[in-house]
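Notes follow the structure.
Here the complex is missing a single protein chain, while all its other protein chains stay put.
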Amino acid sequence: MAAVEVPRDEQAFLAYVQAGGQVEAGDWLPADYRAKLVKFIEMHGNSELMGVLPEREWILRAPTLQRKLALTAKVQDEVGHAQLIYRVVEDLGKPREQCLADLVSGRSKFHNVFHYPTKTWGDVGVIAWLVDAAAIISQKALLKCSYAPYARIMKKICWEESFHILHGRDVILTLVTGTPAQFELVQEALDRWWGPLMQFHGNPIPAGEDPMFLWRIKSQGNEEARQQFLEGYVPQIRELGLTVPDPKLRRRDDGVWEYTEPDWDELMHVVTGHGPMTEERLAFRRRFLEQEQWVRDAVLAA
Amino acid sequence: MNELLLGLADDELVIGWRDSEWTGIAPMLEEDVAFSSIAQNEIGHARAVYELLTDDADALAFDRPLEEYRCAPLVELRLLDWAHTIARRWLYEEADRIRIAALMDDAESAVAGLAAKIDREEVYHRMHAEMWHERLRGEPRFHDAVADLWPYALGVLPREQRAELARRVGLDEVEPVERGTHTPELAELWNEMTMVRRSAPAGAQW
Partner (left out) sequence: MSDVWEVFRQERRGQPFEHAGSVVAPDAEFAEAWAREQYGRRGESVALWLVPRDAIHVVEEWADEFDLKYRRVDGYSIKARLKEARERASARTG
């Protein structure tokens, strides 16, 4: 019996991955699969890297030594994830330098949530708890990615993200059981982050029309991910006495969550580089990328 | 003794704070991750030393007025370029090795024991600093950065330990920038470091 061979024909390849087949870096990949894969994975790497910027300010402002250490470790993980992810992209043929150049020039994208400002310590808790929870749902749907090198790094990424959620929940619990002003910090942050959180998983394109799902790059459609987030986290938010700022939010008898339709135009506007903090953050990255080019030349070049 | 230990703890706190400014913007991603571990270790060392001196390490770390901090000017400087940052790391670890070695001989076992633990962790900091020093020693930028920071580095150590530092790094002793007068940069750092903490009454949980 010969080893299973990856088919070298797009239709057969599609059937192969839909039956659970996986491929490696050296296998034949249909051009469309390869292009979509690189774009998807690159956007993930970009998001991990850009997510660092709103959070690093709060490392410097952390109000206890323990929080400073935990937050530094969380952000360190995100940089580490970016490293893992860009390595996968590099092995697919796109050099890291090109990925970073495309990021800082605005040619490539990163997730909506990282285009928004952080304003208080309340944001730190909400991001670590809820944004990371939304992310982990997406990331778990990548554990069986048809592209095996990406599936493999997702295991480490998901493991590390679980620490972040613990940290976030701890920050939130401490604040909601603190002074009334501290409780307000959380509520106010939640009010600002709910919109971006609802947009996070993307517009409700049916799984059967979503190329990412068809190619089994991810194993779940956008709406399924969002429903999973609501099912898991709305009860947890409410049991702390917090209010979710959507009057239409309710769970139907059949278990489906109804909510105010997110502003999909806003999502498109933001991810195409027009978020409130997009330009400032990209400029910050660009500044250090350019400033430290000499270091890479001294260390990495021949 | 308390002044010496407080100086050590404040140095580690502030250099850990400065090093954590590189999170996300280090020259390469692999280094970003490694550098962040060093920053966390420094904060961890600060905490451990504060805990020798008090029951409430956070209060000691964050709630003193500016003039009661005992950190050396070297660690206070804001150095957002890699040449200076690495030069500081290298000089600081060389200085720290000498001061920690002296503390390992301390009559008080808690101090000696903690110093030994810190030293075992700083073995890796020294390897990291030496690795970069080797790689960058031919770069004029690095050479200039070391020259800029050398007077400050001498000020990290008590007078009697400076000759050894000079010998180890291969530089002649110069007029040091002494501990005792803070740079304006410390005030800026302290403001940012304590702004969240100061936003709630003393004793609030975070």
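Per-chain numbering from 1; labels A and B assigned in written order.
Assume a residue touches a chain if its C-beta (ideal position, glycine included) is under 8 Å from a C-beta of that chain, and two chains touch if they have at least 3 such contacts.
Values in this document were obtained by computation on a predicted structure and should not be read as measured data.
Visitor: Which chains here touch the chain that is missing from view?
Guide: Computed over the complete complex, the missing chain touches A, B.
Visitor: Which listed residue (A:P7, A:G80, A:G125 or A:G168) would be found touching the missing chain in the intact complex?
Guide: Considering the complete complex, A:G80 is the one touching the chain left out.
Visitor: Which residue among A:R8, A:R107, A:K156 or A:H274 touches the omitted chain?
Guide: A:K156
Visitor: Sort through B:E30, B:E108, B:D144 or B:E173 and give me the one touching the missing partner chain.
Guide: Result: among the candidates, B:E30 touches the missing chain.
Visitor: Considering the whole complex, which of B:R70, B:H128, B:R162 or B:R197 touches the chain not shown?
Guide: Here the residue in touch with the unshown chain is B:H128.
Visitor: Across the whole complex, list the residues on chain A that are touched by the chain not included here.
Guide: Residues touching the hidden chain, for chain A, are 1-3, 26, 76, 80, 83-84, 87, 90, 96, 153, 156, 160, 299-302.
Visitor: For chain B, which residues lie in contact with the unshown chain of the complex?
Guide: Residues touching the hidden chain, for chain B, are 28, 30-31, 33-34, 36-37, 124, 127-128, 131, 135.
Assume only the chains that are shown with their structure count from here on.
Visitor: List the centre-to-centre spacing of chain A and chain B in whole Å, with centres computed as mean CA coordinates.
Guide: Using C-alpha averages as centres, the distance is 34 Å.
Visitor: Per the contact definition, I'd like the list of chain A residues that touch chain B in the complex.
Guide: 49, 52-53, 56, 58-69, 72-73, 75-76, 78-80, 82-83, 86, 96, 121, 171, 174-175, 177-179, 181-182, 284-285, 288, 291-292, 294-296, 298-300
Visitor: Using the touch definition up top, name the residues of chain B that touch chain A in the complex.
Guide: Listed in rising order, the residues of chain B that touch chain A are 17, 20-21, 23-30, 32-33, 36-37, 39-40, 43-44, 46-47, 50, 57-58, 61-62, 81-82, 135-136, 139, 141, 192-197, 199-201, 204-206.
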